[in-house]
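Only one protein chain is missing; all other protein chains are in place.
So, subunit A:
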Amino acid sequence: MSGRVYPDTASGSFPAPPSTAEDQSDRQIEFQAVDEFEGEVLDDTVEMYVEFDPTDRAQGIPPTGETRIRNWLETIAEHSVNVVARHGEDVIGHAVLVPDSDDPDSIEDVGDVEWELAIFVLQAYQQSGIGTQLLKHLLGHAIELGITHVWLTVERWNTPAIALYERVGFEPTGTENFEQEMGILLD
């Protein structure tokens, strides 16, 4: 593994998908783990990112334009772990873990590698508690799979996102430039 410093204590007891919850605007939101990130669920996620306001991009992702969005998702699809939030038929939130490995095909134990996290909630659904729930469900799903080390980077001035990560148990890893790196240890 890398030299990232993780919290001393592990975090646990996160909800696992599938589940349905009402958000703060009384919308029924469904959290679903994705088995194979392809076909309909991939199409629906592409559609969400096509709708995504580019002012909320983070470090170049999501890219803009349907073709580049699809390319990006297809590049990370095969080895990634995904949870989507749906309102009705639409995907309105997406959280994903990607293994930090030069050779993801050879991963024998998912607990042996570190996983990079990203999360996006469509603008019309932000600040209603969905991001928090989606993040927790992704971590709950990760625990079920045996994943232990999760990290991310976030722009240092993205205080809502940093506060959200801290609340579920992420701590700074020690690397901090324009981006703040954070990590969580899972139980």
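We adopt the following convention: a residue touches a chain if its C-beta (ideal position, glycine included) is under 8 Å from a C-beta of that chain, and two chains touch if they have at least 3 such contacts; residues count from 1.
Note that contacts and distances are computed from a predicted model.
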Listed names "Inner-membrane translocator", "UspA domain-containing protein", "A-type ATP synthase subunit A" or "Probable branched-chain amino acid transport ATP-binding protein LivG", with the criterion being the UniProt name of the chain not displayed: "UspA domain-containing protein"
Given A:96, A:122 or A:184, the one touching the chain that is not displayed: A:96
Given A:16, A:41, A:76 or A:121, the one touching the chain that is not displayed: A:76
Sites on subunit A contacted by the missing partner chain, in the whole complex: 3, 58-61, 63, 72, 75-76, 96, 98-101, 116-118, 153, 177-179
